[in-house]
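This is the structure I want to talk about, given as structure tokens.
The complex appears here minus one protein chain, its other protein chains still in place.
Coming up: chain A.
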Amino acid sequence: MALSFSTTNKFLLNNQQILRSVLILSVRYKQRGHIADHLVEHHRQSALGKLKNGAAVDAFPPKDDTTKDLRTTPHDFKYVYPDFLPNPIPYLRDRILEKLERKDMFRRRQQIDIPEFYVGSILAVTSADPYAPNRRHRFVGICIQRERHGLKHQFTLRNIVDGLGVEISYELYNPTITKIEVLKLERRLDENLAYLRDAPPEYCTFPFDMEPVKLPPGAGVPLNTIQVPITSTHWQYKWERHDLKGILLPSLPRSVRKAAERFGEPWRQWDIMRQYRTEIHDDDKAEIYEDIEKHKEDLAQYRIDSKENVKITRARPKAAGRKAILDNSNRSNMSTSK
């Protein structure tokens, strides 16, 4: 039976949690009352099904076999839009499910601007809270991790408030989130910064009134190569056993170091099958990216339409800005010089 233990928390070493987090990876061979995955698609697009008087099948024509130009799909779109990539486990994949999920995600993205951010960026999230003053709750923190796929995508922000470490986990598509601002866009050397819990507090303290840091236009996402020292006496997880680049380990006893070598998996960087299993097929990625491009066009149109609805009436003519005055003076100078 392909029961496996959930692998979302890769630092997990607690047996109790392993017992509870059991995930079904594939259907047992003796399971009855289901059909194979390829047959589902076959029936959705079968000509026999469409024959009889509007039978309930996919109204779209089947996917054409022309290979999409994969060069148009940028290879880094999985980092920019990690929530759009579905769970790579084949048992959980379904074309119609993903399509309907993406529709909802695009609709939500029309209502609120969900910016591009990475683990290590500093965000400010404002959510609607009926118990807070002004009915809005604003939290600033560094993004420690981004997990789950699709509408369930979550990100965790960490900050130290009044000497106490606070982590809040937000669902990206929760309708009560009113605003997500990226105060500082940057990346770190690791995908999961849970080690900040065992680091000195100055590494995760960010003032709530922090000013957004503006990057020059056209610049790439800066990489922060900071190495965080781990000074706490008790560590939550055994950081030396995981290949973390962004930490500065203190001097460890020889036995600990030997154990870390045993648990380390240096062959992982050459493990192609593992890489294949964590990613989905390129054709599916191309389909998703097409939808994202279409959404961007729709978004531009939606913004124009919504702006037209809101008419701004000016009582007085707009005062000339600094640029206009300079232009005028320049023009007068030029004319006089000529």
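In this text, contacts are C-beta pairs under 8 Å (C-beta built on N, C-alpha and C of every residue); 3 or more make two chains touch, one makes a residue touch a chain; residues count from 1.
The definition used in the following text is that contacts and distances are computed from a predicted model.
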Complex member absent from the view - protein name from UniProt, among "Glutathione S-transferase", "NDUFB9, NADH-ubiquinone oxidoreductase", "C1GALT1-specific chaperone 1" or "Large ribosomal subunit protein uL3m": "Large ribosomal subunit protein uL3m"
Among A:129, A:243 or A:271, residue touching the chain not depicted: A:129
Absent-chain contact - pick from A:30, A:214, A:245 or A:262: A:30
Touch criterion as defined above, residue of A:160, A:177 or A:286 at the omitted chain: A:177
Residue ranges of chain A at the interface with the undisplayed chain: 1, 3, 15, 24, 27-28, 30-37, 40, 43-44, 46-49, 51-59, 91-92, 94, 96-97, 99-101, 104-105, 107-108, 110-112, 128-131, 135, 150-152, 171, 173-178
